[in-house]
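Note that this complex is displayed minus one protein chain, with the remaining chains in position.
Entry: chain A
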Amino acid sequence: MAAHRCGLSLVFILIFSNLAHPSCCDTLEKSNGNTGEKQSISDAPREVNIDGSVAREDLNERQWQSTDVEVDRSDGTKDSESFTPAAAKDQFQEELVIRPLHSGDIYASFQFRTLWDIDFLQEGQKVSHYRLFPKSLGQVLSKFSVRELHISFTQGFWRTMQWGQPFIPSPPGAELWVWFHDTVSDVDGNWKELTNVLSGIFCASLNFIDLTNTVQPSASFKPLGLGNVTDHRFLRYATLPREIVCTENLTPWKKLLPCGSKAGLAVLMKSEKLFHSSFHSQAVHIRPVCQDEKCTSKAWELRQTLNVVFDLYTSGQSKKEWSLFKMFSRTLTEACPLATSSKIFVDITDNPEGELFDLSPATPLLSQAVVLGDRRTYSVYDLTKVETFGQLRSLNLLLRWKGDSGDMLRPLLHAERYVAGFGLQTGEIHTVIYNNHPYRAFPVLLMDSVPWYLQLYIHTLTVTSKSRDNKPSYIHYQPAKDRHRPHLLEMLIQLPPHSMTEVTVQFERALLKWTEYTPDPNHGFYVGSCVVSALVPSMVAMNTNFTLDQPLFSSFVPVKEESSYFVRVYTEPLLVNLPTPDFSMPYNVICLTCTVVAVGYGSFYNLLTRTFQVDEPSLPLAKRLANLIRRIRGVPLLT
């Protein structure tokens, strides 16, 4: 009880600290005659601006290799920059990637990264001085001994067939997965408190995460940061497919940024524009990383990402034109003063000759990277440089479409899911996974967490590819317990090349107790997305005609690092109707009438089929009294 109260008060404290936090940034910008400490804060990054870039490049490189993305920047454009390493204990980077999509839509992906060379979880070390790293999160990490935390809020569904793969995938609704430190004894207790605290921090309904929608995947979610603990007892994973993301979630998310939304790339985040889009996803990823190359000590990395897709059609105008101002109703005038690096990347891979779109202003900086198995070329705009902003002192990127929007894509890995059948008794969940690679088979790890009120008939589980039975090489199934635990199904399936694999399982819809229905029971109940994780063979490795002028000796054996890349694909959530009593007045009337009719008919029928005889006239009173006494005495009665 005391712990519970403590947790609650913590929520409040955190909320307040959270509210108070960005005000520090405000004063930072406005005041100039302030205390020495603040002066030093504003001084430090300027120093880094001048000389920190290459060290950052190294960090980037290492970072991206350890996640799903591989970077190869062999460009000579940054030769002019100096090589002095950064001295700051924590640093902040911001980045915006703009990718014109195949369908004519435009994808904007923000990433903000705060790196702090300190270890919260070390024994006896109490961290109380926070600079760039948000205190609200830091305290949460140390209190609940969190090793790694990933939380995402998504409104909309990523359309893989039209948009290709996202940089950071996320399922519709909210997703939270946390690795706890292996010293934690009561993981479930920590998890429960943590979700409540996070619910306060992000103004989201994460407090609806409880044991009935939490699972411990055995293989699908491995730690992305340092540490080799893979005992899934310390992992908790939950999704809330119904969570609706809106400005109230965006505001606390923005407040975690060192500059808030006052300067830098974050000024672009006007909620009325961000939520006028086809897809919106914001996320926070916290994990331990290496401090330096020798990896003697840990650093904490906070990565805040925001992904938006703007729709070409609903923009209303017939002119196919994108600009920063049109997308965000703001232009950029400066980088965040606290950031060591602040850049905009525009993907121009499909546009080498400028036949698809015009990009202005032009930039001399180019960068190449292998992202998601594909070699991409980017125009780079460095916001820390004055010349980027031109004479108008503001940067407004302009993209003018020339070509038509294309057909649908065939991404190498693609998955979708639906409920088959009709009626309210049974149904069948179909998960269809496509491998569109022309000649390579590859394994995928499928994870499915289904709420208990869909009672899965696991004996009906079938996996078929190319109309043949496909036996999974690994199956981990944890059956549900009514009102306590969801189903968890994990399978490792080999996808044959150029095939469609269908996973089906039948279920029965449970009849809930009447208090367990939501206030809108006829809307249906959500089943979270199915997660498909895979190492997909890379497009670069597929490329056999070497048009790029590579030396022959380097291109015979495909490079190992580039041969495959990690992808996580989320399917759409399901909306399933359960048998719902009609909670309305006519239903009650019918129930009542039926009861009355049943009772009436029963007795009526009884009377009709029974025969009655006229009884003997009743005994006189004296005899009845005598019989009463005789009954008590146990003597035969008088007649």
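In this text, contacts are C-beta pairs under 8 Å (C-beta built on N, C-alpha and C of every residue); 3 or more make two chains touch, one makes a residue touch a chain; residues count from 1.
We adopt the following convention: contacts and distances are computed from a predicted model.
Per UniProt, the protein behind the absent chain is "Glycosylphosphatidylinositol anchor attachment 1"; the candidates were "Immediate early response 3-interacting protein 1", "Glucosamine-6-phosphate isomerase", "Glycosylphosphatidylinositol anchor attachment 1" or "Arginine-hydroxylase NDUFAF5, mitochondrial".
Per the touch definition above, the residue from A:Q93, A:S109, A:S145 or A:Q162 contacting the chain not shown is A:Q162. Contact with the undisplayed chain is limited, among A:F144, A:F279, A:Y381 or A:F507, to A:F279. The chain omitted from view is touched by exactly one of A:C295, A:L366, A:A420 or A:L625, namely A:A420. Where chain A meets the chain that is not shown, the touching residues are 155-157, 159, 161-162, 172-173, 241, 275-280, 311-314, 316, 405, 407-408, 416, 418-424, 428, 430, 520-524, 526, 572-577, 582, 584, 603-604, 607-609, 611-614.
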